[in-house]
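Below, a portion of the complex is reproduced, with chain positions unchanged.
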Amino acid sequence: MNPTRLEAFSDGVLAIIITIMVLELRPPHAAEWSALRPLWPVFLSYVLSFVNLGIYWNNHHHMLHVTRHIDGAILWANLHLLFWLSLVPFTTAWMGENHFAAVPTAVYGAVLLLAAVAYFVLQRTIIRSQGPHSVLAAAVGRDRKGKVSPVLYAAAIPSAFVDPRISGALYAIVALMWLLPDQRIERVVAARGAADHPAP
Amino acid sequence: MNPTRLEAFSDGVLAIIITIMVLELRPPHAAEWSALRPLWPVFLSYVLSFVNLGIYWNNHHHMLHVTRHIDGAILWANLHLLFWLSLVPFTTAWMGENHFAAVPTAVYGAVLLLAAVAYFVLQRTIIRSQGPHSVLAAAVGRDRKGKVSPVLYAAAIPSAFVDPRISGALYAIVALMWLLPDQRIERVVAARGAADHPAP
């Protein structure tokens, strides 16, 4: 079984998730500049979710690129990830429409946390099926980013009740961490990873 | 004619069906925990339908994987299956919004039953076109699950008028039956199937 159809289906679901989010950005009735102002929180949460889903698509793309064969466990771990990502339009809209109120902002983080855990489970499932010496196992290495992201999301959930801006900042930091090119970090991780787990 | 485009089109339709269901999960206006409580039945019916469509996608994937060529009958049997599956978002929303009332819960089962029958018809159509000694015919074997599922769905329809929770339990049992790894069952089926239908 080859990963092509899994990729195609995941691409389809991700493309739809990323696009239906924009349906929440409803055209205002008035035709004035001021009519756009109340849309800012909705727009901002759309941008945040677009970037997050873009990162997931990007990482998913790279992960499946080094996956040779697909079994039932991988199929279901992938659907599990897509399930949590499919809730992102809901939490994005709820957070945006309520101007980053505490509860919706915390729930937004909870769904991102569950998606990050689902991604981690999918990665483990693929590595288990491909073997510990596979390209993916080597490429993932110690997976600093993958481990830091859920920690920051978990911290963002209670922070929303202190000040939702802290949570917003944490969501932005995770996104930037994945967006910025990190050859230096990767080189360090690679070097340390090589020391910790000598190549076979 | 090769099955690639049939797969791609079916994947597209399934990905959209699975994703537009989440549009029914409308963000509440209030920004409080209590605002999420009335969404539970909608969320629960979404989870149930997501899993069911995931199972269909998974099985469809395996079935087309061993299909060598596509003819007009297969194309239409496939569209027939997609038609019934396309009604799942409607029945999911109706059942969820009415807190698993009797009639919507029965209609939900009726659409799943018709989809299961359509899947069976598609399977027969492919086997007929590929020949009785094809990989698919052997893989399907006696097809216990495929025969038990419609029976349980058919039982769930009248059960909804006794207590919709019985129907809900039956829908969950069918889903779990397909989800749980069943090497043991498959081995038994394979052994019995081998006794009943000696390999050519």
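For reference, chains read A and B in written order, and residue numbers begin at 1 within each chain.
Simple rule for what comes next: contacts are C-beta pairs under 8 Å (C-beta built on N, C-alpha and C of every residue); 3 or more make two chains touch, one makes a residue touch a chain.
Since the model is a prediction, treat every value here as computed from it, not as a measurement.
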Number of identical chains in the entire complex, 2 depicted: 4
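The rule is simple: only the chains that are shown with their structure count from here on.
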Equivalent-chain rotation between subunit B and subunit A, CA atoms, steps of 5 degrees: 90
Centre-of-Cα separation between subunit B and subunit A, whole angstrom: 28
In the complex, subunit B residues that touch subunit A: 7-8, 11-12, 14-16, 18-20, 22-23, 25, 27-29, 31-33, 35-36, 47, 50, 54, 57-58, 61, 65, 179, 181
Residues of subunit A defined as touching subunit B within the complex: 1, 5, 8-9, 12-13, 16-17, 20, 23-24, 72, 75-76, 79, 82-83, 86-87, 89-90, 93-94, 97-98, 101-104, 107
